[in-house]
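Yeah, one chain of the complex is gone here, protein chain that is, but the others are all in their spots.
So, chain A:
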Amino acid sequence: MKIVMDRAKCTGIGICEALAPTIFEVDDNGELVVLSAEVPEDAQNEVTEAVEGCPTMALRLQS
(Lines give C-alpha, C1' and ligand atoms only; values in the text may rest on other atoms or scores of the structure.)
Protein backbone atom coordinates (compact mmCIF):
# COMPACT_ATOMS: atom_id res chain seq x y z
CA MET A 1 0.00 0.00 0.00
CA LYS A 2 1.10 3.50 -0.81
CA ILE A 3 0.25 6.77 0.86
CA VAL A 4 -1.02 9.49 -1.42
CA MET A 5 -1.16 12.95 0.00
CA ASP A 6 -2.96 15.99 -1.35
CA ARG A 7 -0.71 18.89 -0.41
CA ALA A 8 -3.37 21.43 -1.28
CA LYS A 9 -5.67 19.96 1.37
CA CYS A 10 -3.11 19.36 4.11
CA THR A 11 -2.97 22.16 6.66
CA GLY A 12 -0.20 20.64 8.76
CA ILE A 13 -2.31 20.02 11.84
CA GLY A 14 -0.23 16.94 12.55
CA ILE A 15 -2.86 14.47 13.65
CA CYS A 16 -1.36 11.94 11.26
CA GLU A 17 2.01 12.40 12.98
CA ALA A 18 0.41 11.82 16.35
CA LEU A 19 -1.09 8.57 15.13
CA ALA A 20 1.78 7.27 13.00
CA PRO A 21 4.99 9.04 14.03
CA THR A 22 7.27 6.75 12.07
CA ILE A 23 5.55 7.60 8.80
CA PHE A 24 4.54 11.25 9.06
CA GLU A 25 6.36 14.31 10.29
CA VAL A 26 5.36 17.95 10.08
CA ASP A 27 8.38 20.13 9.35
CA ASP A 28 9.38 23.63 10.36
CA ASN A 29 7.22 25.20 7.70
CA GLY A 30 4.19 23.30 8.89
CA GLU A 31 4.40 21.10 5.83
CA LEU A 32 3.88 17.40 6.06
CA VAL A 33 6.74 15.11 5.17
CA VAL A 34 5.75 11.54 4.39
CA LEU A 35 8.78 9.66 5.67
CA SER A 36 7.87 6.45 3.94
CA ALA A 37 5.43 6.46 1.04
CA GLU A 38 5.29 2.67 0.98
CA VAL A 39 3.47 1.52 4.12
CA PRO A 40 5.57 -0.98 6.11
CA GLU A 41 3.81 -4.21 7.05
CA ASP A 42 3.93 -3.46 10.78
CA ALA A 43 2.52 0.04 10.41
CA GLN A 44 -0.65 -0.72 8.43
CA ASN A 45 -3.00 -0.14 11.33
CA GLU A 46 -1.59 3.15 12.49
CA VAL A 47 -1.37 4.46 8.94
CA THR A 48 -5.00 3.56 8.34
CA GLU A 49 -5.90 5.41 11.53
CA ALA A 50 -3.89 8.41 10.41
CA VAL A 51 -5.55 8.45 7.00
CA GLU A 52 -8.95 8.34 8.64
CA GLY A 53 -7.99 10.78 11.39
CA CYS A 54 -6.85 13.58 9.09
CA PRO A 55 -9.32 16.43 9.56
CA THR A 56 -8.91 17.73 6.05
CA MET A 57 -9.04 14.36 4.29
CA ALA A 58 -5.66 15.02 2.73
CA LEU A 59 -4.45 11.42 2.90
CA ARG A 60 -5.41 8.41 0.85
CA LEU A 61 -4.20 4.84 0.55
CA GLN A 62 -3.55 3.28 -2.81
CA SER A 63 -2.95 -0.39 -3.25
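The definition used in the following text is that contacts are C-beta pairs under 8 Å (C-beta built on N, C-alpha and C of every residue); 3 or more make two chains touch, one makes a residue touch a chain; residues count from 1.
Throughout what follows, contacts and distances are computed from a predicted model.
J.: For the chain that is missing from this picture, which UniProt protein name fits: "Cysteine desulfurase", "Phenylacetate-CoA oxygenase subunit PaaI", "(2Fe-2S)-binding protein" or "FAD-dependent oxidoreductase"?
T.: Per the UniProt record, that chain is "FAD-dependent oxidoreductase".
J.: List the chain A residues touching the unshown chain?
T.: Counting over the whole complex, chain A touches the hidden chain at residues 12-15, 17-18, 21, 25-30, 53, 55, 57.
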